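A single protein chain has been removed from this complex, and every other one stays in its place.
The block that comes next holds chain A.
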Amino acid sequence: MGRGYIVEDVVEKYLSNLSVPGASCVTGLLIGQSSSQRDFVVLAVRTPQKDTEGQGSPSVSRGAGNSLEHLDVEWVTEHARQVSRMLPGGMSVIGVFLVTPPELSKEGQNTLRRLIFAVDKHISKGRLWSLTEEDVTEKVTLHICSKTRKVVCRTYDVRDPKSSAKPADWKYQSGVCTSWPLLTCSVGLNLVFPVLEMHVLPQDMEKCMKEGLQTWAKQIEDGLCLINGDAMPGEVELLGGQKKNAKAVQQTFRAQILIPMAEPQSERRLTASVKVCSGSLTLKGMVQCRAYLHSNKPRAKHATEVIKRDVINTVSSRVEMFLEDLLMEGEDKGSVGVQQVLPRRVFAPVPGMSLCVCDYMFPDECVSDVSDRLKEMLDWETPEDSIDTSQEAVPEAPTIDLKNTVVQKNLKAKSTLDARPKTPSEDPTEAHKSHKTYYAGVAMAAAIALLATGTSLIYLSD
């Protein structure tokens, strides 16, 4: 007996509305939750266009004709990675879909298999938390025939590279996620990562941060989680006590995470360890976290897991994005001693549902950029005033070292303005480095911002 996927009605609508001109194919992602008993799909998102030339398949280069061979798997997986960053805890990319003309159906199955393994691999890169035995590793592939609209649903166990397709049920339903409980918390960060003497900033920054974050992530994973102030045993049902046919309403739970102030006794050293460092990295601030549970008898254990994972993901995503951005902008020697603001999290509602997704805004961006990104990544329109930017406050103007002149920074900003393309870059690998290049740049605004802060400097003296 295979898995059963319960899918929101809107997904059916979306899939049927996908324009598939001619004999080309459309790929996309399926977003939802998997539990041990049942699986839920709430969103389907097509892979965005790679270039602006014409419509047609974004992932098959024009003129490729009827073959799936030219499918850009990397592009699909990168889209999946970007989308994953936009999903709060609990929700994830649990499958892929492919729309093909009837003659490519068979080949389509192989393609789907390739895609789902590649997507899962790419999404799991850089993940700071580990899967448990209870995590579902079956992902779904959906094939839709463009002519008959017939749907073939199969699952693969992505943990096993040799796994074969298993049939699965695909059932449409309305109001799948209306009563999905929501967990929220805000986590304070005050982390100092030493940069050991063999490392040099900024080249080794990624390595140092990754190591430091790994330790912190383990602390969070092992920490105790209180839900609405209660340390519930893992098997307790969160929604217990609700009448079976009661009006479906979304409950919100407050999570608190407690970590011990010292390592466990067995790991303690008897002497103080001294390391020589060539620098340090300090990560300070507050992150707003959200996670969704499904409505099929969720347990406290699952709840603590999803919110902790969201905490870890949001911090690691931001750091990743910051480092990618830094890499793109080139080495900036003057940033030492400057407090640089990491992208902050904003939330946007999913149209027609009580769920929300998130995005990260760099300091030099504005709400319209977020809106553009949502359109690009998730294929829906979001009115700007529905985007909630109030959850994380903007930090005060960072102190800048006068030694690094503003002029220098300005020039740099200018050069990136020129370099940044108005449309997604032709070269897929370049574009993958920062999702900011998916749309028109706002480097101009960045230059102005820097100038403004330049006039209110504070000296940093040793």
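In this text, contacts are C-beta pairs under 8 Å (C-beta built on N, C-alpha and C of every residue); 3 or more make two chains touch, one makes a residue touch a chain; residues count from 1.
Note that contacts and distances are computed from a predicted model.
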The complex's invisible chain, by UniProt name, from "Dolichol-phosphate mannosyltransferase subunit 3", "Ufm1-specific protease 2", "Acyl-coenzyme A thioesterase THEM4" or "Bola-like protein": "Ufm1-specific protease 2"
From A:Val287, A:Val306 or A:Met377, residue that would touch the chain that is not displayed: A:Val287
Which of A:Leu104, A:Cys185 or A:Ala217 contacts the chain that the document leaves out: A:Cys185
Contact residue for the chain not shown (choose from A:Gln214, A:Gln250, A:Asn296 or A:Gln339): A:Gln339
Interface with the undisplayed chain - residues on chain A: 185-190, 192, 194, 197, 201-202, 205, 220, 223-224, 226, 229-231, 255-263, 265, 268-287, 315, 318-319, 322, 335-345, 392-396, 398, 462
